[in-house]
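All protein chains but one are shown in place.
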Amino acid sequence: MLNPSTPKPSNPGIDPVAGPAPQRKKRLLARLHDVRGNTEQLVATLGPEDQNLQSMPEASPAKWHRAHTTWFFETFVLQPFKAGYQAFNPAFAELFNSYYNAIGEQHARARRALISRPDVETVSEYRQSVGQALDELIKACPENVFDKLVPLIELGLNHEQQHQELMLTDLKHAFHFNPLAPAIGHAPPVPAQAACADPAWLEFDGGTVEIGAVGDRFCFDNELPRHRVYLNNRYQLANRPVTCGEFSNFIDAGGYADPLLWLADGWAWIQQNNAQAPLYWSSCAGDRRIYTLSGWREMDPSEPVCHLNFYEASAFAEWSGCRLPTEAEWEAAAVSQSCDGHFADQRRYHPQPIEAAGKQLPAGMFGDVWEWTSSPYAPYPGFQAAAGAIGEYNGKFMANQMVLRGGSCATPKGHVRATYRNFFYPVDRWQFSGLRLARDA
Amino acid sequence: MLNPSTPKPSNPGIDPVAGPAPQRKKRLLARLHDVRGNTEQLVATLGPEDQNLQSMPEASPAKWHRAHTTWFFETFVLQPFKAGYQAFNPAFAELFNSYYNAIGEQHARARRALISRPDVETVSEYRQSVGQALDELIKACPENVFDKLVPLIELGLNHEQQHQELMLTDLKHAFHFNPLAPAIGHAPPVPAQAACADPAWLEFDGGTVEIGAVGDRFCFDNELPRHRVYLNNRYQLANRPVTCGEFSNFIDAGGYADPLLWLADGWAWIQQNNAQAPLYWSSCAGDRRIYTLSGWREMDPSEPVCHLNFYEASAFAEWSGCRLPTEAEWEAAAVSQSCDGHFADQRRYHPQPIEAAGKQLPAGMFGDVWEWTSSPYAPYPGFQAAAGAIGEYNGKFMANQMVLRGGSCATPKGHVRATYRNFFYPVDRWQFSGLRLARDA
Amino acid sequence: MLNPSTPKPSNPGIDPVAGPAPQRKKRLLARLHDVRGNTEQLVATLGPEDQNLQSMPEASPAKWHRAHTTWFFETFVLQPFKAGYQAFNPAFAELFNSYYNAIGEQHARARRALISRPDVETVSEYRQSVGQALDELIKACPENVFDKLVPLIELGLNHEQQHQELMLTDLKHAFHFNPLAPAIGHAPPVPAQAACADPAWLEFDGGTVEIGAVGDRFCFDNELPRHRVYLNNRYQLANRPVTCGEFSNFIDAGGYADPLLWLADGWAWIQQNNAQAPLYWSSCAGDRRIYTLSGWREMDPSEPVCHLNFYEASAFAEWSGCRLPTEAEWEAAAVSQSCDGHFADQRRYHPQPIEAAGKQLPAGMFGDVWEWTSSPYAPYPGFQAAAGAIGEYNGKFMANQMVLRGGSCATPKGHVRATYRNFFYPVDRWQFSGLRLARDA
Partner (left out) sequence: MLNPSTPKPSNPGIDPVAGPAPQRKKRLLARLHDVRGNTEQLVATLGPEDQNLQSMPEASPAKWHRAHTTWFFETFVLQPFKAGYQAFNPAFAELFNSYYNAIGEQHARARRALISRPDVETVSEYRQSVGQALDELIKACPENVFDKLVPLIELGLNHEQQHQELMLTDLKHAFHFNPLAPAIGHAPPVPAQAACADPAWLEFDGGTVEIGAVGDRFCFDNELPRHRVYLNNRYQLANRPVTCGEFSNFIDAGGYADPLLWLADGWAWIQQNNAQAPLYWSSCAGDRRIYTLSGWREMDPSEPVCHLNFYEASAFAEWSGCRLPTEAEWEAAAVSQSCDGHFADQRRYHPQPIEAAGKQLPAGMFGDVWEWTSSPYAPYPGFQAAAGAIGEYNGKFMANQMVLRGGSCATPKGHVRATYRNFFYPVDRWQFSGLRLARDA
């Protein structure tokens, strides 16, 4: 029995209390430079045109991500706290505001790629300028101000990490339209010749569990408040995510042609899009190659399947005689584990086969692929959005989306934790999204 | 403290066990004739063209509703159980199948109004022919077959009642495009001159509650299984639904122009549709008239507001500093009440002011307006769809929709109960949908 | 050499000058009753639902056509000329105005099928009431008023004949979505077993020709003024329209799969619609049946092909190494012929094989199928639209459409003439539209 237990913080974050101010400032500055440096690292091999790609309204250019995350610090930290701060460019207030209506108008999301100017060099200067101003502010501010800055900067850093992941998924989506098949990830190993062993089932107690963040470290507001959920049944989780080989069997068995396996909206999605395989799988008959951020490669039957939408994940579960876990079930099973796995720091940007045999706990809960849950994204009981514009961060999206858990191969290491709630529309599949089977015991 | 208690069955249904077979058959036949006769009653004042109206894909012609509900009995009762049964017209298998993929192909939903033939007379003959065959089958079948028929016929009758409500909402949607403003409902009383008193708050315990149907009477599969839910907080419900007068205040206060009140998808919906008031409210500035099934009339500030979508209900709750109840909270508060209220048998087809003052329990929980809850429509823990094509009835719609509770002025009397779950997309507002405010205690 | 010659009036029309007023009135009344009676004849076998069908915005319900043609007389004859005339129903001014902005607002074209009320009986009363008022006006008016009425009533009658054809084409479009395949035309003969003989070529002079109406009988304003056109080359026309057998060869030769045969916009239309055959041809591989207003029947290889759009007609001509005729070429070849052919009075509502062998003039120029020309619909030099709202009749449509000539099997006998210009968008194919090949001599 795993529950209840306190979630293990995976994100080192910043302990807002401990230690004298100078050391805390030093730690915050180091983390600030580290996280923001990672953003720049991601675009190191990208040309200016690469950085300005936008393949659909939901995806944004890398240059925009770089500027928007900078705008976030400028708007929520520098403007209110740095005396006499002058905006780098007043036009950026509109250009790089994503969706904060409380701040002001926004440049149309679908037209972000039309912003050829500011160019990449100017955006680099913008990042440096804001970075320098943040440094100055942190170093110079009195301790009572610093205490106010810490949660905002920590939010800005976690926000920037989220955009680091989106930079990768958005770039992948744009690149895959190019017949030249650009590649930026590390070269993958040779695919396994044999499918991996069938998954084993691990069992968990039902009853009352507590989920949600404790609140002693950084978390997003949507992880709060910690609260009780009653699980009606003992349940089982597969000891690893579903693999490409298993999903391939689903396809070969006619899974995409059998309406009885699909949610009604999912079946309508198939009809409208003529979907026949996960995103990025070759559409040529008999060709089981997959486009990855390292280019096209043979599908590896032992690696976790990804780029599924919720409908595909649900249909696969139905076909398997199983179901998706609820987010509470998932969290209860994950909470006692450390957040290890394959993350973006490995620069593979693709899920890898997971060694699960013989383990007492489900493997691959963190990293590799986000796992769709059966839980609609809704406020926890007693949820309160933050005051002010920051309150638009999460709460207003709590409709029509589903919760995913665990992070992916494109998630920055250290960013996720057991209580972390990601959310996308059921139709979305450009994220590294897969699934883990569940069933009642 | 209201919980736990066993839900009160509001639907008399058929006791599948009690009594000798002849009496049970007699009771079933009486109910069959009653419910199916109500369908015909609804179209008694409609011309053939009225019966063939379709104003959007989501709404269907009354003639189609009449034929589809008949097809349901023919397909799920007569075909499998009546030896030698010949289909009234084999083409109807496709024409009047709504969405049962396990049965076969379906005529395109958006093109139901193109089925001028069969005409209304032929559909009447179809209904009579199937009705007669059902009578014969029920009267002649042995008891062991009768025991199998009862739940299917009961499902067919509840199904037909659902379509009776849709006939009204769909007709209203089509009629309101006609400048002649057709009217079929009973004439309304003179609107109240004064707004009603402010709502009072009634408080309920949190903790573990049981919700869902007990299963001893008819219920839909989506009400099962009965299960426990943990309510984290004591909570309060308003003693009556929100009124037109209150919603009018929200409009006057600029509610439709303030993005901070709205879910992101709701705000996008406003932008795309230039929404400024509930559906059927006059779009002329300064004109607070409402189109009803009795024609245009002055808005009555004391009557429950309806034809809101989920976004409008949520925004109003946000503006009020409250929230919507979860479906568990709603059910726990409703379960001990009898299912009284203003239903379709009154032929007003419009909500009426509700007398709530001084009552110990929330008034107007049943009838008048469906109440949006904050709960996404999802399977209960352990939910199992029925075997076969009937399994497509509810389960495959468990994504992207929200739960509404309590029935409306267009719901047949006796159809709903405390455990009854209705569901529509957040954007839908052609149903008689309103809201009741909730808040944490 | 056929040119120049004065066009032969095929439409008996009304000689506005000859004879004493009483006889002229008598003739006009007879014609009025005859034409308007034909409209009612067309709907004699249609039920109310049939009369209210609308399958696309471009097509209108038969009931609407009946009311709109009545509105035309009410608006342009009764309102201005009958002292004290009271509108049958003031709401009809908006409901049954098609596109006359000078008259006022119009009910949305795409929502004409939502007008279940007025019902068919009321529309019949409307027609009778306006008919009676017209009779009274004609009989009672002084001769100077009668002289003003004649051209307006004649316009109204020709207008009503145009809508008679549309009633048939619009009904066919709606009926073909119904798997019951309603039939209203006379039963067709058995298809010919053999294809007809190859077409012969008939040659015509180039040089200056005069086209357009002389103006001594009724014509539409778009046929005026008569003017000179210089034809640069001697040219040839096929002695009959293209047949289904010939078009079938085009399909079998891969005509719909070869982009080099198609105009760019036509190729885009194919891609978007997956077009593979003319409208109403069975989409099942190997099935060469055609839906007609007499139901489904075997394609007759010897009958003129119809329900082609301009792109299909052009591609067929390209594949044949020929071209479409210009409207001037067509008119110059047609002007000396009498307007005989298969028209709607035969109630076949489908083109019939045409006997062309041995004739000195092209056969089948009138009736059977409208023939696409290569001429965009543009004003003749010096064109002047009529003053007032009547001026909206033709002129404002002179962009983006192509001219068709000669009438079809759905055109009222006596309605067309050599100078008659019909026009549809290149993409349209729900009319009885075919083609005749042309080439330079």
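Here are a few things to note about the model shown:
Going by the order they are written in, the chains are A, B and C; count residues from 1 in each one.
FYI, a residue touches a chain if its C-beta (ideal position, glycine included) is under 8 Å from a C-beta of that chain, and two chains touch if they have at least 3 such contacts.
Computed from a prediction, not measured in an experiment: that's the story for all the values here.
Across the complete structure, the visible chains that the omitted chain touches are A, C.
Of the listed positions C:Q41, C:T208, C:Q276 or C:S338, the one in contact with the omitted chain in the full complex is C:T208. Here one chain is not drawn; of A:G47, A:P80, A:G104 or A:G254, the residue touching it is A:G47. Contact with the undisplayed chain is limited, among C:E121, C:D216, C:D265 or C:D287, to C:D265. Only one residue in the set C:A87, C:A200 or C:M398 touches the chain that does not appear here, and it is C:M398. Considering A:G131, A:P151 or A:P182, the position touching the chain not shown turns out to be A:P182 (whole complex). Although one chain is hidden here, its contacts on subunit A can still be listed: residues 47-55, 63, 91, 94-95, 107-108, 111, 113-120, 174-175, 177-180, 182.
Residues of subunit C in contact with the chain left out of this view: 99, 101-102, 208, 227-233, 259-260, 262-267, 310-311, 314, 374-376, 378-379, 381-382, 392, 396-400, 426, 440.
Criterion: only the chains that are shown with their structure count from here on.
Taken as a graph of touching chains, this assembly forms an open line, each chain in contact only with its neighbours along the path. Central chain assignment: B. Criterion: smallest distance from chain C-alpha mean to the mean of all protein C-alpha atoms.
Subunit A and subunit C have Cα centroids lying 60 Å from one another.
Separating the centre of subunit B from that of subunit C, both taken as means of CA atoms, is a distance of 48 Å. Subunit B has no residue in contact with two or more other chains.
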